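Only one protein chain is missing from this complex, and each of the others stays in its spot.
Each chain carries a letter (A, B, C, D, E, F, G, H and I) given by its place in the written order, and its residues are counted from 1.
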């Protein structure tokens, strides 16, 4: 993987993120680490680690320990806030204006009712949890050598309670 | 699968869908068919078939033929519109108010930037196509017998052109 | 309870509800039944029954049977749709304009972060499920004879998955 | 209760809160106190205390006295503003994007008309006050050891005046 | 008062109002009655009567009786709905586009915080109820013969509960 | 009137107000003055004075003189801006989220068309001016000792020009 | 003026207009009359007459008389509604999507503060009335033969009342 | 014209304007100049000059020269930005909340379709340009001595191209 | 070009279009004509003809004549409305939800300021007219046989008037 392929933080998004996001991204850039490398060090999923950087997921004590190690950020500078309870959902505007994120949103817009119909038939009346949930990103290459993204969303099925 | 597990059409959504949606859902209800059964008959993916019912995907001549067969709907009643060019994206409101669809939206809201960061590092500057794209829904049962939904989103990676 | 205390359906809301809502409310009015009486007959919670009338909750085969009995509505006229999968969340506008519903919304607006902080401290990082959930309404009379409403919201705690 | 279960303040929300919110949360974090502990010291409800921290409820002179004691914050630094008249309702966006707060909002969205219908039948034409109101949060554990949240909303019934 | 000074119903607003609104306004137009005349017959306030016509206020059995008398509308055609529980707040868009209603909205927009500050100082922390509330409209003529509108809003003061 | 009943300025609203608002409120707090006391000194209405503090009304040279006297603020620090032309309407969000201000908004939402109908019948086709306008707040105590707010809105009637 | 230069009514706008709009426009089309010709017959301004057709202005008894004459529409079919009180402001969406109307909106968007500054300096603190108001449209041809539109907005100046 | 009739800049609007707006308004206030006086010095229209101050119009080299002279602002401090290409349209919110600007917006809202109909009949299918456009503000005094505002909007007619 | 490649009208969009749209599309479908074929018959651009079908462009007498010929629609059924003045801009929602139209919108969102900067440098301060404007769509095939869309937007440059 080439060196410049490192996600960094656009300065204009900073005011919507917790203060530690800047420190983490800065350290990541300086160390030249990808999320994949950090995720391996933490033993966690890549998307989960990126979500932590954007203030969308909670870190455990062990996560903080290991982030501190690999990024060279003093533990006490990030521990309290990262182990606190994230205030999720405010990183970007909705509907998204970023083209990559918009495509995901468009999938929900176009296929939302189709997903609902299929899930209802397969599972009954309920929802796929977005909390008891995990996700991963993989790369495939097709027979013509073209790369494909595979995103897997995996959530527990929760039936509506009868009361 | 129990008989009543059939997705049908809420009458209040009808005005946002093409006219053939009602005919298709009515026939599906009468025949007591699931999307899985219809999809097998058509040799297509379950979500794609549901999307066709909601006017979000184009049918081929063969699809119409087979839908006509399995649903008992006269081919000429649906062919022209279903083989036309769908006017996508208007089936439901955004942000979604339906709890199941909202959870998918929430995944985009919370993990959107994390997906972007990981994808950028894995693939470079670009997007996952929502057009050159397919998706499927699977059911898993965990060690405690609890059901989990697995949604796979698979789209071609498109790098931004340099010009 | 005086006879006129029967919730009915404002004709201007009808287009946002499933077709059976009108039949159910009409029958309820004609029979002069309260939700409390219908709920007792069904052995279900009052709010759940009202939610079914507004198309926000699924009916079981037994519910339909009993609704048919007590309301005098032919079972086949309502069974298919009521036992289908509700398309929730579109009954009224948000933010609500109805004064009673607005007060509930205002509670979320004013105390939302306070609820989050207290729940996070009591339970950790997660949410109260609105799916694995039930609710009830009770009446209290204070020492001055003034009536008070007590609404109980009871939902399973779902911790965010670590992945 | 483990030490890290302390609600703190996301830095990106600070601009929507009164200035004393930061001082209170900082002191709370430093002292390692939960809202439950602070509420006991003040003889007030936990949600009410959290609401004060977020600028959504007025403090009495005695509250300020006791907060100063337990948090070690000089009384004069917070008294004037906290005993002033709160400018409520601006802590977070509506519709909420925080998953926990969204679930409460979704309850209003889905069950709003059901609550209205049941309350109208039980009490007549009026509203449940959100002013002459209190609320509490409790924890239950079900037979399988799973935790449940119980939120009680208790408000005075106000009938519409006839004029 | 000249004959043509009778408020009637714009046909394009009808879909947002309950069905009886049309019947009442039609009868009022046919009988050539003002709200003042109807209000006198009912022994109620003029604004309250107009609000009933727009589906924003509940009618008592006696109101229906008297409306039936004065308007010549059969009682049974309006009783059930008018004595039901109004679904308030949907008569017009907000922000209002009607110039007369916009001016009232603008008063709230410009003087909202000033009212709050003065009421807080006069009454403490609380609100003026819009439920336990009445209002009237009067006409004054100044020394130059120019007409002035005087609207009186009178609501019970509700202090925020301490809990 | 107890000493702590003084309206002050929430720090999070400051960016929407003119710079002099902070100076005036600070001085008011320091001097321990209510709007009633300031209004008496200026010979103006209480709501008008509060509106000036929020940048919603223009001050005359005499107003500035007297405000300077009673608040101990140097005249030159406030004269130019306060005697300038107010940029009205941006103090708070609309729809209001503050519960007290929301109730006033709700009155317009629910009774807007009723006010219009009654005013049209009493005055013809036109509006109540919000410019050639004054307003006052009074306190009443009912036979049970409960306080009531009386807000009087008084505006010149302006008939639509015929052209 | 060529025959086809007659404004007519787009069928998709009809639901936002009063019922008489359709009758008037139909008759106007059938008689082949311009607003200029109708305005001359009525002795009123062209824009005012067009506004009446769109339900934005009240007709007098004489207007109805003359409209009936020139359009051949029976007086009783239109008198009651047209002489009623218009429910203004709902003819089109705002911001406007019609290019011609958008340009007028853009003038307000770009020059709004400039107009305010100049008017404040010329007239003091107040507004230009949109009620005690008239407007006209004229055509000019410049030295190159190119046509220019001249719209004149003329409204009474209303100073803010001091109270 | 009395001395205090000088438009100045509300501090809360500054963040939406280019940096030079503050310098210009400050200098204008210090010199005690009206837009009329500045416009005469520049040989330009009053509204155009005010628009330049708000960053809504481009200045020529000569305008900058003359503004520098009359306001005593060093030319180099303002030349680059003022002679640059304005980023128009962001000075105030739309719909406007300022009462004076709202009235202009309301004219478009109420008379938009009437203007369109009349212009279409007079000119054909096209628009009045807001670019190839000028405007002026005049004062009239009626027979009762009351002041009236006359705003003239003059724009080139652009017919839709046929292609 | 294969037979089924004919754009038709989604039934759910009909209420936003003029009545003649349905007749034209129905006739076009029945005759099996593409816009290219119709455009050739009319001697006009393909996009212009499609725009006429959607009610976004005016037809000339000759256009109506030729449309009538080629589509077999009686001239008098469409002439009056199609030769009237289009009420543009309401065919679809903005932001667009249709994926194809959204991509065009996204180009404006992402490159809007870049277009402005380049145009300002090339042409000065002004706009590209969308009125005095034409557009065409072409197909290119690249060296790998992949099809590319080329859309050309061509509009007259309009400099802002100096006044």
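Going forward, a contact is a pair of C-beta atoms (placed from the backbone, for glycine too) under 8 Å apart; a residue touches a chain by one contact, two chains touch by 3 or more.
These figures come from a predicted structure and were not determined experimentally.
By the touch definition given at the top, chain A reaches the unshown chain through residues 4, 6-8, 10-13, 29, 93, 96-99, 102.
Mapped onto chain H, contacts with the missing chain fall at residues 15-19, 55, 61, 80-81, 83-90, 94, 130-131. Those residues of chain G that touch the chain absent from the view are 95, 97, 99, 102, 106, 109-110.
In this section, only the chains that are shown with their structure count from here on.
Common neighbours of chain D and chain F under the contact rule above are C, E. At the interface between chain E and chain H, over half of the residue numbers involved are used by both copies, so each side presents largely the same positions. The interface at D-F recurs elsewhere; of E-H, F-H or D-E, the pair that shares more than half of its residue-numbered contact pairs is F-H. Judged by contacting C-beta pairs, the busier of the interfaces E-G and D-E is D-E.
Here the spacing of chain B and chain F, counted between their Cα centres, is 54 Å. Contact of a single residue of chain F with at least two other chains is seen at positions 6-7, 47-48, 85-86, 88-89, 94-99, 102, 106, 109-110, 116-117, 120, 126-127, 129-131, 133, 135. Contact between chains, per the stated criterion, is found for A-B, A-C, A-D, A-I, B-C, B-D, B-I, C-D, C-E, C-F, D-E, D-F, E-F, E-G, E-H, F-G, F-H, G-H, G-I, H-I.
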